[in-house]
Structures are given as C-alpha cells and as structure tokens.
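Submitted below is the structure of interest, expressed as structure tokens.
With one protein chain removed, the remaining protein chains of the complex are shown where they sit.
This part shows subunit A:
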Amino acid sequence: MADTENTPPAGDAKPLSKSALKKQQKEAEKAAKKAQRKAELAEAQKQEQADDISKDLYGFMTMIQSTEKPDRSLIHVKDISSGQAEQEIWVRGRLHTSRGTGRQCFIVLRDQQATIQALVFVGENVSKQMVKFCTNITKESIVDVCGVIKTVDQPIEACSQTNLEIHIRKIFVVSKAAPQLPLLIEDASRPELEDGKEDESGRARVNQDTRLDNRILDLRTTTKQAIFRLQAGVCKLFRDTLTGKGFCEIHTPKIISAASEGGANVFTVSYFKGNAYLAQSPQLYKQMAIAADFGRVFTVGGVFRAEDSNTHRHLTEFVGLDLEMAFQYHYHEVLQVIGDLFIAIFKGLRDHYQTEIQTVGKQYPAEPFKFLEPSLILQYPEAVNMLNEAGCEMADNEDLSTPNEKLLGRLVRKKYDTDFYILDKYPLEVRPFYTMPDPNNPKWSNSYDMFMRGEEILSGAQRVHDPEFLTERAKAHGIDIKTIQAYIDSFRYGCPPHAGGGIGMERVTMLYLGLHNIRSASLFPRDPKRLTP
C-alpha cells in the first residue's frame, strides 16, 4: 500500500489514493474556473467591442498585398504646413514614441528627418478602447494616421514640426515592430558630447558597436538620415562640378592583377586557379585614361585597404572620389581646379543642405565649416615653420605626423580662419616614386595634400609621365622595375603631363559635419574587426 501511496497513478485501472483524488478534483475545478473567466472575458470584450463606437477607426491593417489602390494621398510629415490647419489629412510614419494616460495618448510620428506630435483622446468619436490601442502600439511600427492639423500655442521643442500637431481620427498599423528593440531610437539620437562625457541627466545612450550591430535601426535616427543625404550631396556636387569643368566619368576595375601602390596593404582574393588583388586606388587606371587622351577624368568607386589600423578615421573599404587631369604647363592649373571643386562642394552643401547640417548639429554639435575663396595654398616649409614656432620640433624634410597635422590645422585656423587649406610642395622623400620632383630643388616635389579640420582628405601630385625618368625614380626608391613594367610601359607611347588626386568620401562627410568617427559616415562600415552587417 505504501508503494501506491507515493507513486503517481500508472493507469485508470489502479485505484487512486485519497490525496491524489483530491488533487485532481482541485485541478479540474481550477480549469473550469479559468475557462469560465476566459469566456466571461471574451464575452465582455465582445460586449465592449460591440459597444465600441470607434471600432472601425483603428486596428491592424491586413498585410498590404496590393489588393486595392485607394484614392488617398499620404502627406509627408516634412511637407505639412500651417496652411493645412483645420484640414483632415492622411499621414504615414513610424511611431517614434507614445505616452498614454488613460483617457488620452500622445504619440510622435516620424518620417525620415521630420517628426510631428499627434494625439488621441476619448471623445465624441473616440472610444476608450481606441486610446488604449494607441498606447499599446509598439514603437517603430509603421502607422497610417488620419487626423486634423491643429496649430499649438506652446511650441513643441521635441519635434521638427514645432507649431503643428495632429488630432487623430483614425489610426491603422501597417507594419508591426517587435516589442523588444535592441536599441531605442530616442537613445540613439541623444546629443553626443566630446570625449564621450555623460550628459547631466545620465540618460541611456547607445555605444558605437550596438549601433553598428543594429545598423538599420541606427540609420533611422534623424541624424543618420541627414548624414547620408548630405553624403549623397557630396557625391552629386563632385560629379556635377567636375562634369561642368569638362571632366569625363570613368569606371575602373576593382579586381586587379598586381598591387597598385606597394604590396603591403592589399587584399588578396582567389581568382580561379590563381590570385588577384582588390584595387587600393584607381591610380593606374585613371593615368592610363589620361595616356588614352581623355584629358580630364574622374571616378567614384570602392577602394580597398588591408591596413590593420583601428582608428577613428580608417576603413578597409571606402568610396574614393578620384580625379586626374592633363595640364598645359604647370601643375598649379590642376591645384586650382581641385581647389575650386572643393569650394563648389562646400558652397553647395552650405546653400542646399542646411536642414541636414542643422539636424546633424543637434546630435553632433560642431562649428559651421569655414573656407576661403579662392582656396588657401600654403607651402610645406611655411607649415613646418608654423609648427616650429609653436614649439613643435620637426625637420622640414619629415612627413607630418597625425598630432602635428591636427596642431597645424589649429594654427592655420587661427591665422587664416579656414577649415580647408592646401599644403603644396611636400618633401620628395616622403612621396611615392611616381611623384614629379620640384624643378628647382630636388628636396621638394610637385605634390600636395588637402586638409579639412586638420585632417588629410586628399593626397595628390604631378605624376612622372616620362618612362625613362619614371624608371630612374623607381630605381632610386629601390623598386624592382619588373613588378611595375606595365605601369611604366603605359607612358611609352607619349603621355600629356598630368596631375590628380584622390578624396575619401566618408572623410569629407565626417569632417565637414565635425563627426568624431568615420563609421558614422559609412552606411555599413568595414574595418579590421567588422564584416557584418
């Protein structure tokens, strides 16, 4: 007996103990009660729904499978104007934030860079249930809202539409977001202070890696929307300005047979039975285009650097804006063109991308970018002298180190009040072998760097276009002629004198806006530690 008492019933045949029976009974009662409660609740809900005066005014939309094409135009949040006050409109946006207090619910609708406040409160056509539904919509869901535009007395500082709000009449969820978000857009949009200082209130913020791991959410922030729209502007202005100056856009191969600039930092990829490399720059190909009589060429494309440097300004893949041009007698003709190009880009950004600049400025405060017209051109010895005067020991045939570059940027800014300048006549020994030496003093070369906010963004030079002299220069650098024979041979059939340079698109974006990290300016950045997403 003792056995059966302690072991659970194995089958129906066996009689149950008293206590087990009791247990079973209790469970059955519980289940019955639960079922009853559920039924009651369902009944109540049904009743509620039946009573709900606004049950057709909200809900989850069935998945849009293009079944119908209603005659309804959705207005973009950024286009809503005070002229539309008291009008009923349809808006589609993401539910940025919501705050419900029983009888009313405030939500912020976000559409790209624009936000607007919307509210729903229990009233003539709005039931309690509808307000509750609004409160429970998960953040980042896409909603279609129909409502009346109203002007407000107190400006709403948190939204881009500060003087208008929407009084919701209908709200439907188009696409639901998961209730748990890896990061909150609000947190990701908080102002970044320099040196990673906390703001006073100590509110949550999102670190760089979380941002990059959940890039699509991070990209939804108004700041990132603005950054990449401005970046598109940089490219557009680059293309438009150069096309206007008679340049021809070319596309160069990215899979190449030999390392173009030295062999150290090049990615090797398998190419059928052998190996190939990813282009470190379109250098050789744009020079060949010059040798092929294109006169002035530019190219926009991916550039790969296998440098294991984890800094704020290095990426392993970035977009190069490269140009090369044949000149008549002096490489300063090219310097002039590049200087004018930058002025055109800066002016275009200043005049046509002010909204984006302002938006980014809210999260990454920076002084407006300053430049001079015509561009300031300094010579290398002047720069070294300025550094020496500031108490920085360096010889005039040394390359600029990164801290010196920054210091020089500050000194130039103080004296000339410009964030952009050109440094001409670099020492020959710090430049690659294909750089044309200075005609008067072999210590210098016909080469230049350009700087934005004290960081290098362009490096360029007059190239040696004479095959014999090129061979001589390569030998002087201790380069095996055989490895660059194809390069030298491309000048064998006559080539006009030419110069050019390459610009890093992400760097221009980062430095123009005063961002602290180049990863903020690359849509899906690639660095030695990151290949995804």
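Please note the rule applied: a contact is a pair of C-beta atoms (placed from the backbone, for glycine too) under 8 Å apart; a residue touches a chain by one contact, two chains touch by 3 or more; residues count from 1.
Note that in this section contacts and distances are computed from a predicted model.
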Q: Quick one: find the hidden chain's UniProt protein name among "AIMP2 thioredoxin-like domain-containing protein", "Methyltransferase small domain-containing protein", "Peptidase S24/S26A/S26B/S26C" or "Vacuolar protein sorting-associated protein 17".
A: "AIMP2 thioredoxin-like domain-containing protein"
Q: Write down which of A:K18, A:K69, A:K273 or A:K414 is the residue touching the left-out chain.
A: A:K414
Q. Out of A:A178, A:A390, A:I481 or A:L523, which is the one that touches the chain we can't see?
A. A:A390
Q: For the chain that's not shown, point to the residue among A:Y58, A:F371, A:F433 or A:Y487 touching it.
A: A:F371
Q: Quick one: say which of A:K78, A:R215, A:K254 or A:R350 touches the chain that got left out.
A: A:R350
(Q) Tell me which stretches of subunit A touch the chain missing from the display. (A) 330, 332, 346-347, 350, 368-374, 376-379, 381-382, 384-386, 389-391, 411-412, 414-418
